[in-house]
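What follows is a single structure, written as structure tokens, with notes after it.
What you see is part of a larger complex, with each chain still in position.
For clarity, chains are labelled A and B in written order, and residue numbers in each chain start from 1.
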């Protein structure tokens, strides 16, 4: 870390900080500049150490140098992680495609969708059984009944099942049915839940919170990895900005950025990332071009009658066309889809 | 709701939507404009109905008219709610002041702080026993040991205890010690947790998520109210914006806005809202001037050696001066503090 002293810091304050750096187990290097002094503190870094130094007298700011995430870092493991769950694979040459409705609504709805997305080339089925809803008065999902229908759809189509788990106490039940446990954006920093899925053997799809930085997202992944589960996929699903013509702003530069920083695969969600069906195909294609390892897309037999997220869901024909578009881009970049 | 049709929408599409509006139990009024048609859909509103209409053919957008929160709304209950918990009161003439360290660290630390903040005029003691930390490698709190120390500090000073609960499974334990259950910003949309504290009788301090809209915040409160607990305080603690000179951006207009929309009291957290000790006194005073019903402030005997958040904590002298400043503003506005 670099401890930058204020211009007007006294010699006594500089000496105090040099001592603090030593007390904290770091090695100080004092650099007297033209306008102010900085102290390089060599050794390990942590949020605690940084915060402690920031509170010191005469300190202007403390600049960290090392990334705070360890296991997720590409500096630790340079080869990419490939996450596999039944029919689904993500992180290698093949681009994984997770498709299905926002919520499981009925046997017919989920089975029809599973068949349609499988036929169009999806490699996993999504469907919410436990739904986190902004309003307590909204439909909250079919719960275990929904999980059973997902399992039935897997039995018939062979598609791996991706579904959200939203509370620690539900982890065993959801893990009994799902191939991939999804952590929703609202729960990205629900650390108890991250630890719970970290103790499972299923792969985890970790969605970025709408105002989470890249560092916070990687540290959330670190909770899961640290608990013993190495099969983590990160999902960019859009961030909250001043823009209102889209539901969220989908920052695709996350994909190459994360590829540079971590070995974990990166999935993109153009449905939530735009919030409008008509923007989904182009943004799915753009995600593939940006190097995404996977896509997660909302598909519904009849979006107008969906119990949630219809305005951003593709119907079967729309999904098929989106797949064709993406496949052309993937082929041009030597990826498979 | 107002269903705005696209300019190029066909007559058939308009008719389809009129029919849909009726099917959904609403009464349609068709208004043929100069450039396009809109359909006013009179009746109840919900996110589901809105989403369903948005998915319709020829629809440009759907504009909601009613606020989606019911119990929290000032239109339902116009007199302000006063939340009382032991020594602490908030929502009336008196401004509640919650002060204490980010984390409980030791008996001496919490007792010294409790005495100091009580002497300076605080009406409740804060202190984290269960800490949600961005990194899995950071100090996670003293857990039940910390709760016991908080209870001891209450016993000695009479200050009500405010402490965070971060998981459903911890609610009974935390509720056994605390007077006010705090829901942290990261958990604002952890609905299962909201329901759990909604079933308790303790007051709840609900912190706004860093990218939550006012509507989402009020709907989170609605989860608690709907579960049966009317003693909810909202806490503005800063939002995530492009600004980097402060840790978060503290939007004090939330205070008068919320006072116009809801009967629940509004507390402000200038410590997290700025992230820098030197900005806290002025922003505390500004919060009082904006009409805040309460303040929550981080205070530590020795911020430089705090195990978390030292850079935004006041020491005892700083807290006392901040209280003097705020009291002058409060008195000028006929509030008590």
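Throughout what follows, a residue touches a chain if its C-beta (ideal position, glycine included) is under 8 Å from a C-beta of that chain, and two chains touch if they have at least 3 such contacts.
Since the model is a prediction, treat every value here as computed from it, not as a measurement.
Assuming 2 chains are placed, give the number of copies in the entire complex as this structure defines it.
4
The rule we apply is simple: only the chains that are shown with their structure count from here on.
Starting from the mean Cα coordinates of chain A and chain B, work out the distance between those two points in Å.
Measuring from centre to centre gives 26 Å for this pair.
Touching chain B in the complex: which residues of chain A?
Those residues of chain A that touch chain B are 20, 46-48, 51-52, 54-57, 68-70, 132-139, 166-169, 186-187, 189-192, 209-211, 216, 219, 222-223, 226, 239-240, 277, 303-311, 313.
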